[in-house]
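Every protein chain of the complex appears in place save one, which is left out.
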Amino acid sequence: MPDYRFALDLKVRDYECDMQGIVNNAVYLNYLEHCRHEFLLAAGIDFNRLARERIYLVVVRAELDYKAPLRGGDAFWVGLNLERVSPLRFVFLQDIYRRNDARLALAARTTGTAINSKGRPFLPPELAPLFIPAGKPA
Amino acid sequence: MPDYRFALDLKVRDYECDMQGIVNNAVYLNYLEHCRHEFLLAAGIDFNRLARERIYLVVVRAELDYKAPLRGGDAFWVGLNLERVSPLRFVFLQDIYRRNDARLALAARTTGTAINSKGRPFLPPELAPLFIPAGKPA
Amino acid sequence: MPDYRFALDLKVRDYECDMQGIVNNAVYLNYLEHCRHEFLLAAGIDFNRLARERIYLVVVRAELDYKAPLRGGDAFWVGLNLERVSPLRFVFLQDIYRRNDARLALAARTTGTAINSKGRPFLPPELAPLFIPAGKPA
Partner (left out) sequence: MPDYRFALDLKVRDYECDMQGIVNNAVYLNYLEHCRHEFLLAAGIDFNRLARERIYLVVVRAELDYKAPLRGGDAFWVGLNLERVSPLRFVFLQDIYRRNDARLALAARTTGTAINSKGRPFLPPELAPLFIPAGKPA
């Protein structure tokens, strides 16, 4: 298991499960987004405030590997890492693990960017510190 | 504020908000259901297990008073009380309060019953103790 | 069956069903909202445009009677009527019927109002014609 910069504990809610009794595929994107926003918030970046200022963090690509299902009531956690892949693009690497057996449920790679109200790429200055690796001189 | 038998702490997730920037009306039913299932679980009643045994707890009526909106990132809690209104019907009284100003966001009254795999009313025996008021001899 | 001013044909999508194999209670509020917005749009009132102009149509109360479940793949329709109950409050009466057996699945009564960006009650002028009963002189 890799080290993660941020981790979030969650629990499956029954309404998130479909008729197969497992969490629906789409719901994992909710978990991943919520974890990213909590990570940003912990770093002082409020997605809601940015949206009100018409600065939009948007997903341009997502790759999801579904490894093992989550079921109603399952406790799980999301681990998160972040990489800058170009001046205006960053990649969140996120993995979801089940608590009961420590098994990897989902591995995800989400590429994001930021745009302003005119739809032009725009990286808010407060995001810059996120890309300085911990433990290295800035 | 009334006393509650059970309370659950939650936080708004940004994807639960709509274009008005507030939690969508339908999402409150998710919160209420999740709180009911957590309450039942704390009492030893697993909604998932019952569903697999084809005993279904179903909602027959819901009344919702939307008092104040929840917004992205808002912390809130759900208080729950339970009343038996007939041999086969029970009512969950649930209120949602915002943490930042203690304001009532939603007051809900949800009537439920239980049915078996043939769609016939059937109250699982493990539910009976729920209806014995705390502090009174059984 | 009452006459309806507006009707909308829909079909259950499988992801809307929960582990009981039936449409989750909360999802009916999605159907009802979508039907209201389609009704408003047909009357020239665009919920999205209003939201951008910071005029918000909000639900203050909902009463829902769940009569029969919808299942994956079920075709259904929503019938809608509208009543003004006070200068600033209106009630949508909406019923959902299954197509296969014409059975009533849900009866709902949703009270709404409109507020401006300061949270004050404000009925947009374009809503007024909605409350003139059809077939009566204006």
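By letter and in written order, the chains are A, B and C; residue numbering begins at 1 in each of them.
Quick note on the criterion: a residue touches a chain if its C-beta (ideal position, glycine included) is under 8 Å from a C-beta of that chain, and two chains touch if they have at least 3 such contacts.
Note that the structure is predicted; figures quoted are calculated from it, not measured.
Q: Looking at C:D18, C:E33 or C:D95, which makes contact with the chain not pictured?
A: Counting the whole complex, the residue in contact with the absent chain is C:E33.
Q: Among B:D18, B:D46 or B:D65, single out the residue that touches the unshown chain.
A: B:D18
Q: For the chain not shown, which residue from A:V60, A:L88 or A:A128 touches it across the whole complex?
A: A:V60
Q: Determine and list the chain A residues touching the chain excluded from the picture.
A: Residue positions of chain A that touch the missing chain: 19-20, 24-27, 29-30, 33, 48, 51, 56, 58-66, 69.
Q: Residue-wise, where is chain B in contact with the chain that is not depicted?
A: Missing-chain contacts on chain B: residues 14-15, 17-21, 24, 26, 72.
Q: For chain C, which residues lie in contact with the unshown chain of the complex?
A: Given the touch definition above, chain C has residues 13-15, 17, 21, 30, 33-34, 37, 41, 46-48, 51-52, 71-73 touching the missing chain.
The definition used in the following text is that only the chains that are shown with their structure count from here on.
Q: Report the chain whose CA-based centre is farthest from the CA-based centre of chain C.
A: A
Q: Give, as an integer number of Å, the spacing between the C-alpha centres of chain C and chain B.
A: 23
Q: Roughly how many whole angstrom separate the Cα centroids of chain A and chain B?
A: The separation of the two C-alpha centroids amounts to 29 Å.
Q: For chain A versus chain C, what separation do you get between their C-alpha means, in angstrom?
A: So the centre of chain A lies 34 Å away from the centre of chain C.
Q: Spell out, as numbers or ranges, the residues of chain C touching 2 or more other chains.
A: Answer for chain C, listing residues that touch two or more other chains: 19-20, 24, 26.
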